[in-house]
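The complex appears here minus one protein chain, its other protein chains still in place.
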Amino acid sequence: MTDPVVVVDAVRHVFPGPHVALDNLSATIRPGVITGLVGPDGAGKTTLIRLIAGLLRPEQGRIVVLGHDMAISAAAAHRAIGYMPQRFGLYEDLSVAENLDLFADLHAMTAALRAERIARLLQFTGLRSFTKRLAGQLSGGMKQKLGLACALLARPRLLLLDEPSVGVDPASRRELWAIVSAMLEEGQADDMAVLWATAYLDEAGRCDDVLLLHEGQLLAHGPPEAFLEPTRGRVFRLGIAPEQRRKAARQAAADPAVLDALVAGDALRIVLREGAGVPDAEVLGGVSLEPLAPRFEDGFVALLAPPSPPDPLPRGEGELVGGVGSEDAITVADLVRRFGTFTAVDRVSFNVRRGEIFGLLGPNGAGKSTIFRMLCGLLRPSGGQARVAGADLLRAPAEARARIGYMAQRFSLYAQLSVLENLRFFARVYGLDRVAGARAIDAALTGFDLADIASGIAGDLPLGLKQRLALAAALLHGPDILFLDEPTSGIDPLTRREFWSRIGRLADEGVTILVTSHFMDEAEYCDRLGIVNQGRLAAVDTPAALRARVRTDALPDPTLEDAFIALVSAQ
Amino acid sequence: MRLRGLMRKEIRHVLRDPSAILIAFLMPIVLLLTNGFGISLDASEMKLAVVIAAPEETARGMLQALDASPYLAVQRALSTHDGEQAMIAGRVRGMLVVRDDFSPRLSRVTRWPAAVQLVVNATDPNTARVMESYVSSALQVWRTGQLTEKRALPNARIDLQYRDWFNPELRSADFIVPGIIAMVMTMAGTLLTASGVSREWEQGTMESMLASPARMVELILARLLTNFGLGIGSMLLSVLIATVVFDVPFRGGFLALAAAVSLFLMFALGLGLFISTLSRNQFVAGQLSFLTTMMPAMMLSGMLFDISAMPHWLQVVTFFVPARYLVSILQTLFLAGDVWGVIIPNLAGLAVAAVVTLSATVLVTRRRLD
Partner (left out) sequence: MLRRVFALIMKELVGLWKDPKTRMVILVPPMVQVVIFAYAATYDVTHVPLGTWNDDAGAQSAELIRRFDGSPAFAVTESFAAPEQARAALDAKRVAVVLHVPQDFSSDVLAGRTAHAQLLLDARRSNSALMAQGYAASIVASFAQDMHPGRSPPIVLLTRDWFNPMLESTWFILPGLVCVLSLIMSLLVSALSLARERELGTFEQLLVTPLRPAEILVGKALPGIIVGLINANIVIIAALLWFRLPFHGDLLLFEAMLLLYTLSGVGIGLALSSFARTQQQAMLGVFVFASPMIVLSGFAAPIENMPRIVELIGRIDPVRYMLVIARGLFLQDMPLRVVLEQAWPMALIAATMLTVAGFAVRRALS
C-alpha cells in the first residue's frame, strides 16, 4: 500500500464573519481510488478542496500534498495537481484546442508529449471533432469534459474535482465518471489519487472511499458499505394508495418510530429509527411493508438526522382542499423562444391543473428557466402562448401578478438587508397594508422558523436558510400559483425533504406549484412531470407512468434517471 | 514557456473581446475629439455691444476697427440700457460705451484724457481679461491709424515687439491637446486592467490559474504586457489625431515619447490592477477610479490650469499626480522638442509612480484567495 497522496491534519478554517468553514478535520486520501467528498452546500467541500489545492491557507492545522506542506511550498505541488473548480475554469473566448494548449504551456509540456496526450484525451472525452469550437459555445456536459481534460492533461498525481457533474445531463454525468475511472485504471503506474466532490448521493455510493462533511465537520470517513451497515434491517418499502403519496409521507414522517419517509415511485421508502420496533403498515398509513436493502442515501440520512423527532410543521392557515382541481391554472401552447439563431425553447405545450405539483425536469441549459421566465412574464415568447390563471402575465395588469409567487434559481432577495427588512419590503410591494402585512410576516417568521434570525443579514445566512427566506417571501401575499426555479439545488437531503413537505401541504391547500429541477429523484414528489431536453418536451406524464414506459426485462425497476436517458434518446 | 502561453491567451482574449478594443481605441477618439474641440482658450468672436454717442464718421471708424479684430463680434446698441439688458440676458459679453465728450477730447489735448468705458461680464475672469486686452489693442490700432493719417504720429514712443516661441499662433489647442492625451492615457490604462481582472474572477478561471504552476508574477506580467501593447497602440492613435486633426506640431523624438508613455502606462495599468484587486464593490471602485483618474488629470496635471499659478500647498499636491509629469513632457515634446532638461526629471517622477503602483499591486494580489 503506497503512502497517501494527501494528508489533512487537524485543519480548521474560518472565514471573516466569522464563519467556521472547517473544524478539526483530519483525513488522508489514497492513490489509485476515487475518494468521494460528500455534503450539502455550505458543508465545506469547496473550502477543503481549495485548501488542498493551496489556494487557501488553513487557520490551524496542516495540509501535506505529496510530501509538500501546502502552506509553505505549494508551488512545488502545483506541478502534480490537476484542479477543476466548480465553474469549469475554462476560457470561454478560447477554443477547445487553445484551452488545452494553454494548460500544456502552463505545465511546460514538450511538443511531442503534448500532442500525444491531447489526442488521447480528446478521444476519451469525445471532443475530437470540436477542437476549433469556442469553449463558451459547448454544451454544459461538454464543458465539464473539457475542464476534466485540461485537469488531466499533465498526468497529475492528484486530481481535484469540485462538483464536476452538478447540473449536467445524466448521460454526460455517467460519461464523466467513466472517463475518470478509465484514467485511473490506465494510470495505475502513476498512482493517481482522485478527490471527487459531489452532492449526488448515488455518485457517492460508487466511490471507493467517502468523506462525509456537514457544517464543517467530518461526520464519517470510510467506504460506502460502512455507511450502509448501520441501517441494515431498518429500511422498508411501504406500499400506499397512489393518490395519497404526499399525505402518506407526511403521516409516516410524523410517526415517532420513523426516521425518514421518502416518496419513491408508487410507494414510500421508510427508514426506522435505531432501536424502534417495526410497526404495522396501517399505523403508518400504508397498505404493505417489505424490507429493503439499504442505500447510501439511507446511511447518509441516518447520520445527519437529529436524535429526536423534530416538531411537526405548524399547520398552515388554509384549509386542506385535498387533491387536484379540474380546471387549468397554467396553459402553455406551442411556446417558442429564440435567441438569435439559437432556439432555446422549441414548441413546448403542457397544462397544469389547479392544486397540482408539476415538475419540469432536465439538465442545465435544457430550457427550463427560459420556459419559466416566459410564464412569469419576464421574457417575451418568440412564438406560442402562455397563460397563467387565465392571464398573459407579460401584458397583465399588476393585479394579476399579485396572484403569483416566484422563487428564482439564485438567491434574488436583497443580500444587504435583514430578513425582516426583506419580508417587509415584499409585503408592501405586494400591496399588503400595515395590518395584513404584519400578520403575514409573523406567520412567515413562525411558519418558516425564521424568528430567531429576523434581524440577521440575508446575505450572511447559510444556503438552506436563504432558500427558506426566499420561499417565505414568495408566499407572503398568499398566491394561488407558485413558481419555484431549482429551489433545492445544493441543499442537504434533510432540508430537502422538509421543503417538499411544505410544498406538498401547500398543494393540498389548493396552491398550484410549478417546479424545475435537475435532481431526477426529487421529481418523485411531483404529481406530473415534463421531461425537457434541449428545448423540447420529450414527455409529460406522472412519474410512475414515465418509469413504466422504460421498464424492460433488463431494467425491471428503472429510476427516473434511467427514464430520462431512455426517453431523451428516443426523441 | 508558461509566460508565452499566458500571453497567447491574453492576446486571443483581447482580439475576441470588444470591450478592450473599445477602451483602447474608441474611447481615445471620442475623448480627444470632444475635449480637443470643446476646450479652447482661443477667444474668437466675443460678442461686444457698442454704444457710441459721437459723430457718425468717428463712430463708423471705431466700429470698423473693432469688428476687424477676429476676436470680437460687434453689435451696435442704441442705448446703455439696451446694452445692459443684453449683458444680463447673456447675449453679449461686454459693452463699450463711448460718450459724446469723446471726440472733442481726442482732437484737443486737454487735462482730461479721452476715455471710453468697457463694461465686461467678469463671471469668467480670464475671458474678461482677454476681452479687455483685445478691445484695448483694437482701439490703439484705430488711434494709431488715425494719427498716421493726420501725420500726427509722435516719434517719441516705445515700440514693443512680441515673439511667441514654440507656438507663434498662440493656439491653445497646442498645449491643451497634449494634455488631453495624458488624460486619455490615464483613463484607458486604468480601465483596461480593471475590467480584465474582474472578468477572470467571474468566469472562475482565476481559480484554475492560481492552482496551476503559473506564478503570480507571470500572471500579472502577461496581463500587463498585453494591456501595455494596447496602450501603446492607443497612444499612437492619439498622437496621430493630435497631429492630423488638431495640427499640433510634433518636434520631439520618438525615444523620449516612448520612454514617457511606457512609464506612464506602467503606472496607470498598475493603478487599475490595484483598484480592482482591492475593491470588489463596484460602486466604491467606480468612485475611486473617477477620483484618481479623470478629475485630477483634468484639473491638476497642468493640462488646463498652470501649476505655477496654483497656491503653493496645491503645487506640492500635484507632485503626487503622475499625469502632471506626462503633461509636462508631452507639452515639451510636441511644441519644443527634446529638451532633456525638462524631460529627464519628469521621467524620474513617472518612474517612481510606476514603481509605487506596481509594487502595491504585487503586495496586495496574493496568490491565495483569502
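Which chain is which? They are A and B, in the order written, and residues in each are numbered from 1.
By our rule, contacts are C-beta pairs under 8 Å (C-beta built on N, C-alpha and C of every residue); 3 or more make two chains touch, one makes a residue touch a chain.
Just so you know, these numbers come straight off a predicted model, no measurement behind them.
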item: Omitted-chain contact residue, chosen from B:Leu3, B:Ala59 or B:Leu106; value: B:Leu106
item: Which residue of B:Val244, B:Ala309 or B:Leu363 touches the chain not shown here; value: B:Ala309
item: Residue of B:Ile11, B:Ala53, B:Val119 or B:Val356 touching the missing chain in the full complex; value: B:Val119
item: Selected from B:Val14, B:Met206 or B:Met298 as touching the chain missing from the view; value: B:Met298
item: Of B:Leu6, B:Ala24, B:Ala54 or B:Leu191, the one touching the omitted chain in the full complex; value: B:Leu191
item: Residues from chain B at the interface with the omitted partner, ascending; value: 19, 23, 27, 30-31, 34-35, 37-47, 87-90, 93, 106, 109, 113-130, 132-133, 135-137, 139-140, 143, 147, 152, 154-168, 170-172, 174-175, 187, 191, 194-195, 198-199, 281-291, 294-295, 298-300, 304-306, 308-311, 314, 317, 331-332, 335-336, 339, 341-342
item: Where the unshown chain meets chain A, residue by residue; value: 373, 376-380, 394, 398-399, 401-402, 404, 406, 408, 410-417, 421, 424-426, 428-431, 433
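Throughout what follows, only the chains that are shown with their structure count from here on.
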item: Contact set on chain B toward chain A in their complex; value: 1-2, 4-6, 8-9, 12-13, 16-17, 203-205, 207-215, 367-370
item: Partner chain B, residues of chain A touching it in the complex; value: 15, 50, 53-57, 74-75, 78-79, 81, 83-94, 98, 101-108, 150, 160
